[in-house]
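My questions all concern the structure below.
Every protein chain of the complex appears in place save one, which is left out.
Moving on, here comes subunit A:
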C-alpha cells in the first residue's frame, strides 16, 4: 500500500507492506548482531571478569581489570604514546595538506596532474606504506638512513624509541595526507569567488585572502579532518605499527590498538584486553558524537 504522511527521514509517498521491510533489513541486522553487538556485549562482560588463560575458571571482579590497567606502567605508557603519535601525525598531515591544497588552488596548469599523483597513497595499503618506509629508514640498507648518518646523526629505530616514533609518524602521515588534501581542495573550491574578488579589490594579497577569508571558511572542514585524523591514528594505523616497529623498541610505539591485540592474542590476558577494548569503544563513541554534533552538514563538498 502506498500512503502519504509525513515523518522525518521517510518519503512522503511510501509503502506500508508489512513483513517486507523486515526482510530487507534482515541481512544488515543479522551481521550487525553477530559481529558488532554480540562481540561488544561480550567485551563489556569480559571486562568485568577474570579468566585464566585456559578458560578453566572465571570470576566476576568488578572494576579490577580497569584499575589494574591504570595502575600498570605499560598501559599508561601506551596512552602517552598514542597521544603523541596521533597529535604529531595530525599536525604533520594537516599542515602539509593545507600547503598543498593552497598551491593546488592557485595553479591553473597541470592542476589535475598534481592532484592525481598526490592522491595515490590512498590506494596503497597501510602495511605496504609501512614496509616501504621501514626500508627507506632501515639502518643497514635504507637510502634515507644513509643520509641521516652521513649528516652525522645517530639513527637506529630498532633501538632508539624516539627514532621509531618519528618513523611511524612519517609513514602514517605519508599515507594520510592525500585524504586531508582532497577535502581541503574541495573546501577551497567552495569558497565564493565573489568574496575573494571583493577582498582583492580592497587590496588584500593572495596570502592574506587565504588566511583571513578562506581559512575561517574552512574551519568546519578542518575540524572534521582533525576528528578523522584521530580516528585514523587510533584505529587504522595498526598495520603500520605491526610492519614497522611491532610496538617496540621497549613499547615506544605501542599504541592502544596494538596493545589490545598484543595483550589479547600474544599474552592471552582476555580480561585486560576486553577492558582496553571497552575504553577504546568509549573513546570512539566520543569522537563520533563530536564529529556529528559539530560537523554534520556544515561542510560543503562540491568537487
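Basically, a contact is a pair of C-beta atoms (placed from the backbone, for glycine too) under 8 Å apart; a residue touches a chain by one contact, two chains touch by 3 or more; residues count from 1.
Please note the rule applied: contacts and distances are computed from a predicted model.
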item: Identity of the absent chain, which is to be given by its UniProt protein name, from "sn-glycerol-3-phosphate transport system permease protein UgpE", "Multisubunit sodium/proton antiporter MrpC subunit", "Response regulator" or "Putative gas vesicle synthesis protein GvpS"; value: "sn-glycerol-3-phosphate transport system permease protein UgpE"
item: From A:136, A:166 or A:215, residue that would touch the chain that is not displayed; value: A:136
item: Residue among A:88, A:214, A:252 or A:274 that touches the chain left out of view; value: A:274
item: Subunit A, residues in touch with the chain not shown (by the definition above); value: 2-3, 5, 7, 9-18, 20-22, 24-25, 27-29, 31-40, 42-43, 46, 96, 99-100, 102-104, 106-107, 110, 114, 116-129, 131-136, 138, 140-141, 143, 146, 158, 174, 177-179, 182-183, 186, 196-197, 200, 205-206, 228, 231, 235-236, 238-239, 242-243, 257, 260-261, 264-265, 270, 273-274, 277, 280-281, 284-285, 288-289, 296, 299, 301, 303
